[in-house]
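Below: one structure, written as structure tokens.
A protein chain is absent from this complex, but the other protein chains hold their places.
And now, chain A:
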Amino acid sequence: MRFMVITKATAASEAGTPPPTEVFDTMGKFIQELMDAGVLLAADGLHPSSQGARIYSDGEKKTVVDGPFAETKELIGGFFLVETKSLEECVEWFKRMPGQDEGNIEIRRVIQAEDFAETMTDAQRAAVEQRDQETRYN
């Protein structure tokens, strides 16, 4: 099963303050462990929301609002993509993530093709294939 583990922004990350030196060590060690166990597929951190933007939709109307955004604790700070046998295994790994003294980490299962296998009709599948094809070649 593939999971996206979403870490949240902090006041420090939103201020663009780089993490203290020792965090590079502890976090580095944690990431190394994930790699050693063969579960890590990808991971990245995000710049402060001041370097991002949001697109708000209201019917046809689109409004672009530049960052920063206020609700720090709900903002995404970074993500990991991992492959584990179960949600529990993923949880067990990320209980071990260092530097998490407050707030929360969100774990979400990534949708993969087999998740649709049973509920999709042939017509729906064909529609998805068509859409995939178009997004791929346009």
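The rule is short, and it goes like this: a contact is a pair of C-beta atoms (placed from the backbone, for glycine too) under 8 Å apart; a residue touches a chain by one contact, two chains touch by 3 or more; residues count from 1.
Basically, contacts and distances are computed from a predicted model.
Chemist: I want to check something: the complex is missing a chain, and I'd like its UniProt protein name from "Branched-chain amino acid transport system permease protein", "Alpha-amylase", "Sugar ABC transporter ATP-binding protein" or "RNA polymerase sigma factor".
Modeler: Looking only at the record, the undisplayed chain corresponds to "RNA polymerase sigma factor".
Chemist: Touching the hidden chain in the complete assembly: which of A:L46, A:I76, A:V91 or A:I107 does that?
Modeler: That would be A:V91, which touches the missing chain.
Chemist: What residue numbers in chain A mark contact with the hidden partner chain?
Modeler: Interface residues of chain A facing the absent chain: 35-39, 41-42, 81, 83-86, 88-89, 91-93, 112-114, 117, 122, 125, 129, 132-133, 135-137.
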